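The complex appears here minus one protein chain, its other protein chains still in place.
And now, subunit A:
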Amino acid sequence: MADALHGKDAVFEAHAQNTAIAALRAAHPEAVTDAKFDRDELTLIVDSGLIRTVCRTLQLAGYNFLEDVTCVDWYPLEPRFQVTYHILSHRLKERVRLHVRVGSDDPSVDSITSIWPSANYYEREVWDLFGVRFHGHPWLRRIMMPEEWEGHPLRKDYPVEGYR
């Protein structure tokens, strides 16, 4: 297995033929702020305001299937939340991962439900368990926890055994 590649320029140079990179380079080179190619998986770190544009560009480039939206809490680092998208192409048999970093001060990011309706439940789950809001989501409400629950359990500052 090849060594990990870090940095936008290095990854873009080494994988210039990759469909996702080629499409983004042609349409929105400024949207990708950093990139990583590690353990045969491509990760692109995307500017938080441009996630919808990037997703749409990838969709048009053949990445037709949204597999997953989730989040990682890097507390106490800032920007604290890393919203992660896994997007698959049935035709190319390739997967690309997008990261969006969101700060802890009113954490929010644009919803991609208008591009992939399947993001509906995933975004509700991220809102419920991490407290990251999604702008433009049609009906953002808790999905796992009860409606009146306080706090977001998967945050790192939320104790594993809960508040007693």
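Keep in mind that, in the parts below, a contact is a pair of C-beta atoms (placed from the backbone, for glycine too) under 8 Å apart; a residue touches a chain by one contact, two chains touch by 3 or more; residues count from 1.
Keep in mind that, in the parts below, contacts and distances are computed from a predicted model.
Student: Quick one: the chain not pictured, UniProt calls it what, "ABC-2 type transport system ATP-binding protein", "Carbohydrate ABC transporter membrane protein 1, CUT1 family", "RsbS, negative regulator of sigma-B" or "NADH-quinone oxidoreductase subunit D"?
Tutor: From the listed options "ABC-2 type transport system ATP-binding protein", "Carbohydrate ABC transporter membrane protein 1, CUT1 family", "RsbS, negative regulator of sigma-B" or "NADH-quinone oxidoreductase subunit D", the omitted chain resolves to "NADH-quinone oxidoreductase subunit D".
Student: Tell me which residue among A:19, A:33, A:84 or A:108 touches the hidden chain in the full complex.
Tutor: A:84
Student: Touching the missing chain, which residues of subunit A?
Tutor: Interface with the chain not displayed, on the subunit A side: 1, 4, 27-28, 38-39, 41, 43, 52-53, 56-57, 64-68, 70, 72-73, 84, 86, 90, 93, 95, 97, 111, 113-118, 120-121, 129, 136, 138-139, 142-146, 153-154, 158, 160.
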